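One protein chain is absent from this view; the other protein chains keep their places.
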Amino acid sequence: MFAYIVRRAVIGVALLIVMSLVTFILFFSGAFDPARNACGKVCSPAQIEQTSKALGYDKPILTQWGSFLAGIVVGRDYPLDKKVREENPDLVTHCAAPCLGYSMVNTDTVNNVLKSAIPISVSIALVAFVFWIIGGLLFGIIAAMTKGSFLDRGIVGLSLIFYAFPTFVVGSLLLRFVAIKWQIFALPVYVPLTQSPGLWFTNLILPAVTLALFYMAAYARMSRAFIIEASTEDYVRTAKAKGVKKVPLMFKHTLRAALTPLVTMAGLDLAILLGGAIITEDVFGFHGLGLLAVTSNSRQDLPTIVGIVLLLSTFVIIANIVVDILYAYIDPRVRLD
Amino acid sequence: MSAENVLKAEGHAAMTADLSAPPVLTVNDLKMHFPVKSPGLFRRTVGHVKAVDGVSFQVPTNGSLGLVGESGCGKSTTGRLITRLYEPTGGQIEFEGHDIAKLSQRQMLPLRRDIQMIFQDPATSLNPRHTVGSIIGAPLQIHNVLPKNKVLGRVQELLEIVGLNPEHYNRYPHEFSGGQRQRIGIARALTLQPKLLVADEPVSALDVSIQAQVINLLQDLQTEFGIAFLFIAHDLAVVRHFCPEIAVMYLGKIVEIGDRESIYGHAHHPYTQALLSAVPDVKQATLGGRRERIRLTGDVPSPINPPSGCRFRTRCPIAKEICAKVEPPLLQIGPRHKVACHFPGEMGKAPETPVTSRLLGVDNHGTPDPGASPVELPTGPSFSNTWFDLGNRTIHTA
Partner (left out) sequence: MSTEQSRSYLTVRDLVVHFPTSDGVVKATDGLSYEVSRGKTLGIVGESGSGKSVSSSAILGLHRGTNAQVSGEILLDGVDLLTISDEEMRRKRGKDVAMIFQDPLSAMHPYYSVGNQIAEAYRVHNNVSRRAARARAIEMLDRVGIPQPSRRVDDYPHQFSGGMRQRAMIAMSLINDPGLLIADEPTTALDVTVQAQILDLLQDLQREFNSAIIIITHDLGVVAEMADDVLVMYGGRAVEYGPTAEILVRPEMPYTWGLLSSVPDVTGDVDAKLIPIPGNPPSLLHPPSGCAFHPRCTHRDKVPGNLCFTEMPELLPVADGRNHTKRCHLANPDEVYAVEVLPAIAPDLAEEQR
C-alpha cells in the first residue's frame, strides 16, 4: 500500500513537471510578449525591458522553466536580477517555496493570489459535493427501488430538467427568490471557516445548492442505472434466494456493487470542481479559483494561469490516487501493486 | 495392430488422415512462460506462469489431434501459440516444414491464410457492427486473393457450404442463433482454404442439440477439403468422437498421447483414467447410482510453482517416492501411444515398481544409481518404430 502510494506520487510529480513544461512553452514562447503583458499597456520600451529582466523573461525558455521548478523547491526572490535587488532592497518580494511565480498584474506572488481564492473554491466544492452525493444517491436509490412507478418517472424527469438547466439560470433564480425576494438567506458572502463555521456554512448553501443540483441530477440518474444493473447480478439473486430482506438486499448487496463506478466519477468530478466553479462563483460574486482563472485570462496574467493549471492538475492527480485506494477498499479483488 | 487397421476399426469418423505423408504440424518442446511481476516500488519479474512447458506433438496431414484437459492445463494457450497469437518462450512450431515459432507478425501474414482458428463463443468473436458478408469476406480482401467483384460470390458459396442461406450475407450476427453464429465463424475460418484449423472449444457454448450439427459440419468439411484439425476441448466424449488421436494435458505438459483406442480403451496414465471415469454416463441409467470412478482430491496446483518431479503426483492415487524426485519422461509404450508416468498401467493394473527407473539411471526410489546405465530414449514429437514394452520392460521394435 505504502509502496503503491509512493510509486503513484512519483509518477504524479513527473506528470506535473511535464505539465509545467508544456504550459510554459505554450504561454511564454507564444505569440505575445509576456513582459509586455506583465508591464501593462502604457509601458515604455525601457519599462518593458526592466520588467523582462525582473521576471527573467530575457532568459531562454528552458532556463526560465528550470528556475521556475527550482523556485517550487527552494523559493525565489523578486526581482530575479540580483543586482536590481541589491540596488532597491525595498522592492524585494520573497516568494517562499513552493513558489509558483510572480504576478505583475496583481503585484503579488502567485501563491498569495491563489491563497485567497483556494479556500473559497474548496468550500463551495466540498459543500456541494456533500449535497450532491447525498441527494443523488438518495434519489437514485428511491427511483431504482420503485422502478417504473410514477415516483421513479418523476425523479428521472426532474433530474433531466435540472441536468439540462444552465447553472447560471438556477443560480440567478435562487439568488433572486430565495435570497432577495423571500429573504430566507442573506445575500451570500464568503465567510472563512476559521472566522465563523456557522456563517461559513449558511453563506455557502445557495452557491453549493446551485452547483449541486446539476451534479445531483446526473448522479441520481447514474446511480439509478448502476443500481438497476447491479440488481440483475447473479449474487443479488443469490442473496434474495437466501431470504435476505429488501432493505439489506439493497444496501449490503446491490448498492455496494453499484457504488464502484460512482466513486471514480465522484472523485474526478470533485477534483475538477476544487479548481473552481466559474459560473457559480460569478453569479454569487465569490472570488474563487474559477473567477480568478477567468480574470487572469482576460488580463493575460500568465504566471497566475500557469499556477492555476498546475494546482488543478495536482487536484486531479491526487483525486486519482485517492479513488484507486478507495477502489481497493471497496473491491477486495483489486490489489494495489 | 498397424496404423491402417486402427483407422479401419474406427468407423466413419474423420478417416482421411494420411500417416505416411509428412505431418502438417510438428510442435517440439513448445513453451509459454508468462512473467509474474512483484508488487512494490519496482516491479521485477519474480516468477513465471508456466502455462505451456515443453509440449511436443504432431498433427497428421488431413488428420485431427484432440487436445483435452481441465481448465488451466494450457490447452488453449497451445492453440493460441500455434496460431501465433502469442510468441512462444521456447520450442519449435513446424508448419509444413517451416518453423513459425519465431516469425514476426509481418512474416506470419502469408501463413495466416493456412492456419485459421475457430473460437468458443460465436457471440463475442464476431464483430456485431459488421454484416456476415463483410466478416466472411474480410480475409479475402486483407490477403488480396480475389478481385472485389468476386468476393460476394465466394461469400455466398461459403455460406452455402456451412449450411446457411446464401441470401443472408447482408444480415448482422445478432440476427442469427448461437449455432448459426458458430457456422458463420466456421465459414470465416474457411474463407482462405486453410490447411490447419485450430478449433478452441468450438461447440461448448452451444445447446446440446446444436452441438451435433456443428460437429457433423466440421467432419464433412474435413473430408471434403482435407483440412487438418487441432481440436481443443474439455468434453472427452466430443473429442473421442472427432479425433483419431488425442493428447491429454495436465499443468502445461502432455501426460498421455496416443490414438483413440489407446487413450479411451487402454489409458495408462492415472490422470487420463481419472478424467475418463469422471464423465457421467447416460448408460448408467440402466443400473442406477453412480459409476465406479477414481476420485481425485484437491485442486490443480499453481502453474507458477508446479510440484517437483511428476506434476500430477500431488493428486495421484498411486504416487510413490520416485514421483517427487524424478520427472517421468513421455515414454512411447506402443505403436501410437506415449505416456508420462513412472507406473503406467491400465486401471488397477499399475506396476509395483517404477518402469522408468533403469531407463533414467535411478533406483526405484528415484535416487541416482551409479550402477544403472541410462538408455537413450526416442524423444521428440513423432512416434517411433521402437518403443518400450511394458510387459518385459525391454525396447521393442516393430
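In order of appearance the chains are A and B, and numbering begins at 1 in each one.
Here, a contact is a pair of C-beta atoms (placed from the backbone, for glycine too) under 8 Å apart; a residue touches a chain by one contact, two chains touch by 3 or more.
The structure displayed is predicted, hence computed values, not measured ones.
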For the full complex, which residue in B:97, B:147 or B:288 touches the chain that was left out?
-> B:288
Of B:207, B:224 or B:346, the one touching the omitted chain in the full complex | B:207
Listed in rising order, the chain B residues that touch the chain left out are 10-13, 70-71, 177, 179-180, 207-213, 215-216, 234, 236-238, 240-241, 260, 264, 274-286, 288-291, 293, 295-300
Residues in chain A touching the chain absent from view | 233-235, 237-245, 252-253, 256-257, 330-333
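The definition used in the following text is that only the chains that are shown with their structure count from here on.
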Using mean CA coordinates as chain centres, what's the chain A-chain B distance in Å?
-> 56
